[in-house]
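One structure, as structure tokens, below. Some questions next.
Note that this complex is displayed minus one protein chain, with the remaining chains in position.
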Amino acid sequence: MSPLILILLLPFLSFVISGLWGRKYLKNLAGILSTTTVLASFVISVTTAYRYFFVDGKVAGKFVAQYPVDFKWLEFTPDLSIHLGILIDPISVMMLLVVTFISLMVHIYSLGYMKGEERYATYYSFLSLFTFSMLGLVVATNIFQTYIFWELVGVSSFLLIGFYYSKPSAVAASKKAFIVTRFADLGFLAGILILSYYSGSLEFKDIIARYTDSSSPHLQAAISSSFLGVSALSWGLVLVFIGGAGKSAMFPLHVWLPDAMEGPTPVSALIHAATMVVAGVYLVARLFPVYAISCPAALHVVAVVGVFSSAFAALIACTQTDIKRVLAYSTMSQIGFMMFALGVSGYGGEAGLGYMASMFHLFTHAIFKALLFLCAGTVIHFVHSNEIKDMGGLKKSLPITHIAFLLACLAISGIPPFSGFFSKEEILTAAYHHDKLIFWVAVVTAGLTSFYMFRLFFSIFYRGEENTHAQSHHGEGTSSMLAPQIILAFGSVLAGLIPFGKFVTSDGVGLEAHTDWNFSLLPIALSSTGILFAIYFFMKDNDKAEVLASKFGSVYISLKRKLYIDEIYEFVTKRIIFNLIAQPAAWFDKNIVDGFINTIGKATQVFSLTTSVWQSGKVQAYSAWLLAGTLVVLIMCLYYLQLL
Amino acid sequence: MMDASVISFYVISAFLLTFGLMAVTAKKIFRSAIWLLFSLVGIASLYFWMDLQFLAAVQIIVYIGGIVVLIIFSIFLTQDSGSALPRAIKSRKIGAALLSVFGFGIIATLLARTAFVETTTPMDVEMKTIGFKMLSLGGDGYALPFELVSILLLAAMIGCIVIAVKNIPGKP
Amino acid sequence: MNLNLLIILPLLTSLAILFAGSKNTVRMIALAGAAIQLVICGILLIQFNKYSVGLQNGQMIFESSSPWFSSLNINYHIGVDGISIAMILLTAVVVLAGILVSWNVEKMTKEFFMLLTLLSAGAYGFFISLDLFCMFFFLEVAVVPKYLLIGIWGSGKKEYSANKLALMLMGGSALVLVGMLGLYYNSISETTGFNLMALRSQVIPLETQLIFFPFLFIGFGVFTAIFPFHTWVPDGHSSAPTAASMFLAGISMKLGGYGCLRVAAYLMPEAAHYYSAYIVGLAAIAILYGAFATMMQTDLKYMNAYSSVSHCGFVLLGIGMLTPTAINGAVLQMVSHGLMTALFFAAIGMIYERTHTRTVSELGGLLKVMPFISTVFFIAGLCSLGLPGFSGFVAEMTVFVGSWERVEMFYRVSTILACMSIVVTAVYILRASGMSLMGVIKNKKFESLTDATWNEKAAATLLIAGILIIGLSPFLLNDLITPGTKQIMQNVNRIFTLN
Partner (left out) sequence: MNSIPLIHFLIVSTALFFIGVYGFFTRINMITMLMSIELILNSVNINFVAFNKYLHPESNDGLFFSLFIIAIAAAEAAVAIAIIINLYRTHSTIDVEDANEMKL
């Protein structure tokens, strides 16, 4: 058994211990315990990454997958069985690093943020559960293992969103998150069934091998059988992507993500910004060879959905006033970037730039978005409100947070030399080479990104005077809250300098990333314009923004109402599913089916009541019947004897 | 060839059937009992007509002297003897009448179709013969039934006393 | 290992209860009996694993047979294979938990525990019988006490529910009897009689099968809440006392599934294949329609009862699909649902005992006052919606994967419809738990309520342990039952080789 399994087992242990005994016996120790286990996992991940990337990962100049742990968990048939194991390849190692690192930061941050919370131990046990599930997801060797941990991250996300369970909005949000992602998981499950049926295996390596080899009978079978004119392979891949889209909050399955901000802010940083929401991207990346080689049509769907979601979310983000919701929409937008980067990518070599860029963006985004959320957490902690209008002029009170937030905003806006620039740059390059329309939408979206991020930044830290009544008693927070912000701020600045293409590519062969400054000019210019607009509108206390908003009128309002997607969902679920399906089903059952059964009972009763009248208890009636009966029998006998 | 004995048979038959019918239709219970008495007398006369003096005597003693008197006593004990009886529902009367007529019809038809082999040998109905047979233990003797009937009568007597004497709950 | 022990021990326990003095003695005897029974079942499992090595697939072991009514060739014939062992273990766990949960029954305590124990004897007998008549006998033994349990200790419109349940189940067993007699009179040799093992090795003519298969399948199906004969489930479960609900849903509904599998599909595979589409269709309807009907329920017990209809649909779906994986899944689902629903009913019972209401809208914020019970409820809910790590996931996925092996469009569509229930299930589970456990406490009276007592904790822990063992290491149970299902499939495969 490889020591790698400890990466998974340690958080799991922490979950079990804090979950069962934390509340009673451990109390505040639960936080320390969880943090320690995550730290250990992080250390192991780092050593693994070092070993894999620099020591033994490469075979003949190419990174190959390793399977240090693999055991059969449940056998369906001799071919199909769920194996649980650990898969080590470039993206999983990268994800291990990201998950353990961000999780560690959030754990440390929560030590201060969640202090005094009644269910402190429960909180940490849920965090550990999430870390465990997410790690299990990224190292999955088997598509069913992915599904298992997929569901588990879903439920831990549900538990953490609904952590403040006495708040009705939190309960509703947690429910919504779970059900929407569950709906998407249905697609994932169906996709698994289709893919595994034709490939005859649930192992990623077999699925990829069998579906990318154009001569394999499996691929032939999957392509030749079709449903509604679309081949089974396309169905499978698109359905799997639907699962991924649900988790990654792609349009139209994104509705849960803004609401999910009801959870504690560190949770949002960990789950709804850095790790869980990129699971969909990771899933597509995991099956990327199949998409890219055998079914470009499905990949095109990924690209379109990605770029649309990205632009859509950026537009809405410009109008939101809840700090966390803005961040949520920006997350959605950035994940859209990653998705369409995958969508525009090819397999192997230079064509695989999009894939590399997507993973790179995933990596950098995790860092700066986690930072943004942690900063937002500090701000919320300080003013006890999520609304932008309650903030303003916080620069003096929160100097460190101010700097950190600024760095993160620069990173997300793609200003060189911050990390976001490098990853976004490559995404745009890949899009440019693949599809011009996607490229232009993406560039505009990038400009919008810097606009709404700096709108947020200025509204929080500059605009207006500091709200005195909100003068908080605890200043900028404990050192445990500040340290992660500082570390992440360094990360946001420096992560872009990593030669990512050397490590993570679609085919395992290193790729030299090159920055073409001529090409970069346009995005940088657009981003800077966005920042300037933000300065113009939001730096000082003025009503320019309101004037602009009123000019746009209905467009602004519909954007602010999130384009009425929630209302549509409400309509579909309440009106159609509840009123048109569930209620008739319940009625049908109560009246028709049960009524039918009851009618049988009633009929029997009526029949027996009728006959029971004969059972009158009257001796004369009985004897009369007796005589009549005897006579009848007599006649029958006589007739039979031919005497009559 | 209508001699007196033939005529008397029909007269007796008509007598007993008429009074039987009146006994079951009379509106007052006491009269009903009296009509029953007449009908039983008619049956006794039928026995006389058949030269069965002993049986006729028993009929008169036990039925008329015993049972009918018993019935009359019980009527006195339980009823206003003059009061009219509760009347049965008409439909029930019709039903019963139909059933009876129908049953009579069937049996009568059946009897009419049966050829009985009649003999004219006279019966030995001497008291002496009856007495011997009643008490003899042999193959055609009736000692055993006789004893059984005596036990039955004893049991009936005891039973009557027990039933009649039993205390009614609530009354001393 | 003498299997008679499994029946004798509950009978002895109920006798001992009959002669016990105080209520406490009664409880202790019942508890001790159930605990010893569980230990015996554990020993049985170990012994089984030891002796079954090297046997042919699915051969019955610990077989014994003695004449009962020899003139009719009825034997008291018992034996077990992996599937029966799984069901027996389930029964033992649920019985023990049921007794623990009903610790505080004050009304006619003696009779209550006696009936519970008797009921378990019937269930054990059913699972070990290898003679159809014997099976039928124990099936009836397991029905009658339920009538009394609901009628006497129930709540709400208990007489109505008790009548309905008893009559519908009796109707079901009447159909079963017809089917069994059909097999009996159509068996080729005189001596075959009701013997399951002898009947299985002969090929019953297709015409006969087509007539008698529906009798057996629908008859047993009534127990498993086959659509549209499921209406006893909501009424019966909601009126029954907690332990009886646990028994009903946990064990009784499994009697039907087991019967469908062991008798109907096993002995008449050709007919099963012939009727497969009907079964699958009904099961898919039950799954989805049950789930939608559950969404509208406001009473927690009704909710769980309808969800049982939905979940038991998976059992029938698995059997109807007739692929080895699907049948494995059906058995897994039986065990899993038995544990999960018992846990659910236990949690609902605990809540009801304290709040005296089961209406979702009247509850709220229970997580704050009774964290343990709420967590139990929640775990049951998560298991019900098929969360990995709990048994429900394993079972449902096995059914899905197995069902997907049938390539015809109808089966595919049915499978997808069945899959859709995982979303609907999530909706109603989260709705119920969100409204009753989370949120603010609506009723001031609830604030002073206490959390679970030791016996309730023990019961819940036992059931959760079962769920987790299956959920985390499904290979244990899977390896146990696979030889049995292979044996059943051998008969089924007969058709495919004939064709």
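A few notes on this one:
Order of writing sets the labels: A, B and C. Residues in every chain begin at 1.
Keep this in mind: contacts are C-beta pairs under 8 Å (C-beta built on N, C-alpha and C of every residue); 3 or more make two chains touch, one makes a residue touch a chain.
None of the values given here were measured: they were computed from a predicted structure.
In the entire assembly, the chain absent from the figure touches the shown chains A, B.
By the touch criterion stated above, the residues of subunit B touching the omitted chain are 1, 3, 5-6, 9, 13, 16-17, 20-21, 23-25, 29, 32-33, 36, 39-40, 43, 46-47, 50, 52, 54-55, 58-59, 62-63, 66-67, 70-71, 73-75, 77-79, 85-88, 92-93, 95-97, 99-101, 103-104, 107-108, 111-112, 116-125, 129-130, 133-134, 140, 142, 145, 149, 152-153, 155-157, 159-161, 163-164, 166, 168. Considering the complete assembly, subunit A touches the hidden chain via residues 616-620, 623-624, 627.
Note that in this section only the chains that are shown with their structure count from here on.
The touch graph of the protein chains shown is a line. Relative to the whole-protein C-alpha centroid, the nearest chain centroid is that of C.
The centroid of the Cα atoms in subunit B and the matching centroid in subunit C are 71 Å apart. A straight line joining the Cα centres of subunit A and subunit B is 103 Å long.
Averaged C-alpha coordinates put the centre of subunit A at 36 Å from the centre of subunit C.
Contact with two or more other chains is made by no residue of subunit A.
For subunit A in complex with subunit C, the touching residues are 23, 72-77, 80, 82, 144, 147-149, 151-152, 155, 158, 162, 165-166, 168, 171-172, 174-175, 178-179, 182-183, 185-186, 189-190, 193, 196-197, 578, 581-583, 585-586, 588-589, 593-594, 596-598, 601. Per the touch definition, subunit A reaches subunit B in the complex via residues 620, 624, 627-628, 631, 634-635, 638, 643-644.
Of all residues in subunit C, those touching subunit A in their complex are 163-164, 167-168, 227-232, 235, 289, 292-293, 295-297, 306, 324-325, 328, 365, 367-368, 371, 382, 385-389, 393-394, 397-398, 400-402, 404-405, 415-416, 419-420, 422-423, 426-427, 430-431, 434, 437-440, 473-475, 478, 482.
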